[in-house]
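For reference, the structure I am asking about is given below.
For this depiction, one protein chain was excluded, whereas all remaining protein chains were kept in their positions.
== chain A ==
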């Protein structure tokens, strides 16, 4: 796979960067997320997660079923902070 292919478009992470980190022993999605921010952007992994899994399959030879996706956290889509408690502070 071309090293320049972008896996995570929120954070501009390429296949080449993933390959380099896997060679350093960072071979799980949670570890890669923390170091690269892949999955931490606006999509929260909804776009990149599957691509990252198949890339890790290609690099490591493990089946996708053994490549655990990262933990999904609330909220399920980006929500303005004001919605959670802002009403009474509106001018």
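Observations on the model:
As a working rule, contacts are C-beta pairs under 8 Å (C-beta built on N, C-alpha and C of every residue); 3 or more make two chains touch, one makes a residue touch a chain; residues count from 1.
Quick note on the criterion: contacts and distances are computed from a predicted model.
Per the UniProt record, the absent chain's protein name among "FAD-binding oxidoreductase", "Anti-sigma K factor RskA C-terminal domain-containing protein", "Phosphoribosylformylglycinamidine synthase subunit PurS" or "Metal-dependent hydrolase" is "FAD-binding oxidoreductase".
Hidden from this view is one chain, which touches chain A at 28, 30-31, 34-35, 37, 40-42, 44, 73-75, 78-82, 84-86, 89.
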